[in-house]
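With one protein chain removed, the remaining protein chains of the complex are shown where they sit.
Here is chain A:
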Amino acid sequence: MRKLLFFIPLAVFLILGVVLYLQLGKDTQYMPSVLVGKKVPAFTLVSLQDDQVYTHQDLPTAPYLINFWGTWCPACHVEHPFLMALADSGVTIIGIDYKDKKDLAEQWLEQKGNPYQIVLMDEMGRFGMDMGVTGAPETFVVDGSGVVVYRHQGVVNAENWPDIKGYMK
């Protein structure tokens, strides 16, 4: 019985070893979104192209993406061609022009093409704050019932798209 006590440190070491090993190589910057499992927060935003007021009730009823972007964001330049390809393949993307200037955004869409069904302007970043956005680009997957099911921080590309697509149900 007493001899068993000597194995306690070894057991603790092994358990800790396994726990720490499982954490190795994980993305330390990864932050789960509080919004997952909740409805898209209420908003009233003006659209970029036709100056119409949109609210959360105007959002699509089939699964879609919400993509935060801005002309000031270098990674968004990288992401843009892939979003174009997604739009071509029939994915609905709602663009949020995050903390940007209207004329610059219009120019961007004119030159590079528009992958978005609607582009809403969030000049003050208030909607971004409600969505828990920390920068751009950030992409949310919303399901058919208007519930956020996934959040992706950073560029959406061919590599991570299969994972994200898996949430679009």
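As a working rule, a contact is a pair of C-beta atoms (placed from the backbone, for glycine too) under 8 Å apart; a residue touches a chain by one contact, two chains touch by 3 or more; residues count from 1.
Quick note on the criterion: contacts and distances are computed from a predicted model.
Of "Similar to stage IV sporulation protein", "Cytochrome c-type biogenesis protein", "HPr kinase" or "Tricarboxylic transport membrane protein", only "Cytochrome c-type biogenesis protein" is the UniProt protein name of the chain excluded from the display. Annotation: of A:H80, A:K99 or A:H152, A:K99 touches the absent chain (contact as defined above). Where chain A meets the omitted chain, the residues involved are 28-29, 31-34, 99, 125, 129-135.
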